[in-house]
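The chains shown are only part of the set, and none of them has been moved.
Chains: A, B and C, in written order; residue numbering restarts at 1 for each.
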Amino acid sequence: MSESVYKFIELVGTSPTSWEEAVKNAVETASKSLRDTRVAEVKDLDVKIEGGKVASFRAVVKLSFKYQTGDA
Amino acid sequence: MSESVYKFIELVGTSPTSWEEAVKNAVETASKSLRDTRVAEVKDLDVKIEGGKVASFRAVVKLSFKYQTGDA
Amino acid sequence: MSESVYKFIELVGTSPTSWEEAVKNAVETASKSLRDTRVAEVKDLDVKIEGGKVASFRAVVKLSFKYQTGDA
C-alpha cells in the first residue's frame, strides 16, 4: 500500500485588521475544497498603503494538503 | 464580506531570443485562463546550450491570480 | 509557434525505508496524470518520529511538467 502524497500551494490572504485574520481568511477559504490541511507556514508578510495609511495586512502562506492524481 | 484570496504558481517560459520574450510567453499563456494576474516575479534565469551555442533563454516566474474554491 | 510552457509543483513523498523511496512515491504518483515530467529537485528532507524511533522518511520535491491552459 503506497504512502499518501501531499501537495503544497501558496496563497495570499488579506485583512484590514491583522495578519492573523489574513491567514485565517486564506486557510479557511482553501480548506473548503482541499483535503487534510494540517499546517500553513507563513512565507511573507506585507501591508498595502493608501493615502499614507496602512489599508490592509497581507500574508503569503504555504499550505499542504492530500494530493489526488489529476491535481495539476 | 471576506477579502479575496490569491494563489501563486511558478511557470517556466522559453524563447530563442531573450528572457523578456520567455517571460511574455509564460505570462500570456497563463493569463488566458487565470483571473486577475497583476505581477510576475522572476525567480530564476538560465540558458539551454546545444553544440556549444546558446539555443534558448528560460525564465522561471512566480505569478499570482485570484483563487477560486476548487483550485488545487 | 510559441514555445511550450512548463509548471512547477511541490509534492511531499513518504516512505518507511528511505528518502529515495519517498521521492519515487511522489514522482510516480504525480507522473500518472502530469505530462512530460523530466527532473524533480529535492527541496527538504525530514523524518517523522514515533516513540523515540524514526517512523518514516519524508522528502519535498519540486517537479516540472508541461502546462496546459486551464491548469490553475
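Just so it is clear, a contact is a pair of C-beta atoms (placed from the backbone, for glycine too) under 8 Å apart; a residue touches a chain by one contact, two chains touch by 3 or more.
Owing to the predicted nature of the structure, the values given are computational and were not obtained by experimental measurement.
Enquirer: Given 3 placed copies of the single sequence, how many copies form the entire complex?
Expert: This complex, considered in full, is made up of 12 identical copies.
Keep in mind that, in the parts below, only the chains that are shown with their structure count from here on.
Enquirer: How are the chains arranged in terms of who touches whom: line, ring, star, complete or other?
Expert: The chain contacts form a complete graph, every chain touching every other.
Enquirer: For chain A superposed on chain B via Cα atoms, how large is the rotation, as a multiple of 5°?
Expert: About 120 degrees, rounded to the nearest 5.
Enquirer: Rounded to a whole Å, what is the gap between the Cα centroids of chain B and chain C?
Expert: The computed centroid separation for chain B versus chain C comes out at 20 Å.
Enquirer: Among the residues of chain A, which ones contact at least 2 other chains?
Expert: Those would be 7, 67, 71-72.
Enquirer: How about chain C: which of its residues touch chain A in the complex?
Expert: That would be residues 7, 9-16, 22, 25-26, 29-30, 32-34, 56, 60, 65, 67-68, 71-72 of chain C.
Enquirer: Write out the stretch or stretches of chain C touching chain B in their complex.
Expert: Touch list, chain C to chain B: 2-8, 64, 67, 69-72.
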